[in-house]
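Excerpt of the complex: some chains, original placement.
Naming follows writing order (A and B), and every chain is counted from residue 1.
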Amino acid sequence: MSKLEQFRDETRAWLEANCPQSMRVTLHSFEDIYSGGRNPEIKHPDQKLWCDRMAERGWTVPHWPKEYGGGGLSGEEVKVLRQEMARINAQPPLESFGISMLGPALLKFGSEAQKQEHLPPIARGEIRWCQGYSEPNAGSDLASLQTRAVDKGDYYLINGQKIWTSYADKSDWIFCLVRTDSSGSKHEGISFVLFDMDAPEITTRPIKLISGNSPFCETFFDNAKAYKRNLIGEEGKGWTIAKYLLTHEREMISSFGAAPRESLAEAAIEAFGSDASGRLANGVLRQSLAQYQLDAMAFSATMARVRDEAKAGQGLGAASSIFKYYGTELNKRRNELNVALNGEAALGWEGEAYEGGRLCRDWLRSKGNSIEGGTSEIQLNIISKRVLGLPDA
Amino acid sequence: MTLVLNEEQLMLKDSAAGFLAQKASVSHLRALRDSNSSSGFDPAVWRAMVDMGWAGIAIPEAFGGLGYGYTGLGLVLEQIGRHLSSSPLEATVLVAATLINELGTEAQKEQWLSAIAAGNCQMTLALQEGKHHAPERTALMAVPKGAGYRLNGSKQFVLDASTAQYFLVVARSAGEVGEGDALSVFIVPADTKGLRIEARSMVDSRAAGVLHLDAVQLGVEALLGEAGQARQALERSLDIANIGLAAQLLGLSLEAFERSLTYLKERKQFGQLIGSFQALQHRAAKMFAELELARSIVLQALQAIDQGGDGLSLLASAAKAKLCEVAELVSNEAVQMHGGIGMTDEHDIGLFLKRARVLQHSFGDYNYHLNRFAQLKGY
């Protein structure tokens, strides 16, 4: 038996013994996943138990090094773990911006002390993080951000406003882009700092979206403090880290366009039936559906190809922009199809008959995909300039 | 007949625009929504509409209406679309009055149309049974019983269900599901025994509901027109309804487009007005061209109702399909062009997206009508 097979057997046995039955139920919404933090939202009492058991083995972040609370697993082992979790339909034990965003940035740009301090609490789900990037007048043009950090010796005094901070109202700490210098070009003088949000100088206000949910906040800093030991990288060089995380974020968002969650084709046949030739009775919808499925297939193949090429050292420039652009447009198409397929059932806003308006709210929420994390227009600009080498005006 | 509005029509359009901007604008919709209004509209606004004659705008003068025809009603509906106004105008005037006018006996027209025109009667059509508009798939049966009929079944997506005083219930008198013939329409008072209304909360904040009929016993006088003969009148009425909805979608799309244009001229990024970016300019110009086509097909279809003659179904499906396509394009682009702010509930632009899809869905969406268009073209 190979080492990997042995790992699989052990993992399977451990999961069987340790994953509570209640955590083997499919989640309907991304928002139902456990996110940890000082005041965690608990949807089911077993969530914390499951997170703690996994964290103990480092399996909330299986690919991180053991010294920072990770599992120290190889890529292949991580794959096996995911497969075995999927086998028993185990829920993710913990997901957070700390894991998906700050962790990778700290591992790449953080000092040893910073990693030691911040990574293990993330892995254990003790501290929940949010991201302070966009500002009201710095959306697509992120680098023109104006939140100011004034040097006060061992800390910075921070004043300004962020917007679209995901779950800021539920988070403990923030990783934040601030301006430490405004004398140079707009990309210079930006610094990447971390600070605790449990301070009266920081207020958050949830933003209600058209979907009725409030995953984002406005966040106000009125003389907030960020200690210099929590400056990541050099002062004034935060744009490098920001770009790294933007690329990372794009890839996450673009995955919305890949692997469908439920079969549109089945829903279509159920809704419309087939004609005498065995074709979907609504011929027009049939074509839209086929076009979508064809593109989704080619998009998935592209995700796989680019991943394989990257492993082989062949690279596609700006792949993340292509994925972000195409994946989010595809996800919007999928949601429009879903509304067309489900008709009246997708137009319900509340109540049991509409499962609380799930289809409708998913559809509305998807409109933001091509805006958040860099609009489609920004991605097309990046492709035309950086990949195609088209000239500036 | 030329494809222009006459003086009278232009005045009607302007006065409707003025009234709605003041009394039934987007901010009124928001207030209705946030107050969880169960009726989905403001009775005082409806009263004012009645006083202006809108309830009888397309009803023949012989039955107490203004006799302005559907071109007139369409102009008002276009303005309703611009302001996302809510009122019984669609359910009662566009749909129910039309069906009574097309299918009813002279006595029934006399009775009901004048009541509607006077604002004394709110009615709504109860047709759809599944997730989608499919009249030929009507399964709700009307079985002869005693001196009348007994109805069992339920109806989805009935607009103004909570406030309607009467329901026009489409039922099958004979034949199999899937056949368009042998349909009848019954006028059913809201307080009839066995009738139950289940209110539903829809994305566009208008009131709709499910109508349950549990052994509802009706007399012969409840029958609109003749038994089993509703098909043709129903089809024509639905054609008219779809043209009216197309007019509303036109107004909605024009308004969403113009608001986006305004935003493009105000919002700066990278030190420039975003409206100066050529890629957005071309998208805006393409939408403008599409909206010009939309205007024309809607006007042509409205005039065709009033002119009578053949071929209305083709024009109705053309107008509805085109406007569904244009409204979907424009409402999506409007949110995208507004960026993050367009995703917030606080901003109005999302309300256009929400109303658009509900209007698109009502009485058949793009897929339904393009399919029908092709069928009517013989392929």
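Basically, a residue touches a chain if its C-beta (ideal position, glycine included) is under 8 Å from a C-beta of that chain, and two chains touch if they have at least 3 such contacts.
Everything numeric in this text was worked out from a predicted model, so none of it was measured.
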Express the subunit copy numbers of the entire complex in terms of the labels on the chains shown. A x2, B x2
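In this section, only the chains that are shown with their structure count from here on.
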If you average the CA atoms of chain A and of chain B, how far apart do the two points sit, in angstrom? 40
If we count contacts the way the header does, which residues on chain A are in touch with chain B in the complex? 134, 137, 139-141, 144, 163-164, 207-210, 212, 271-272, 282-285, 288, 332, 336, 339-340, 342-345, 347-351, 353-354, 357, 360, 364, 367-368, 370-372, 375-377, 380
The chain B residues in contact with chain A across the complex are 128, 130-133, 156-157, 200-205, 210, 268-271, 277, 279-280, 328, 332, 335-336, 339-340, 342-346, 350, 353-354, 357-358, 361, 365-368, 370-371, 374
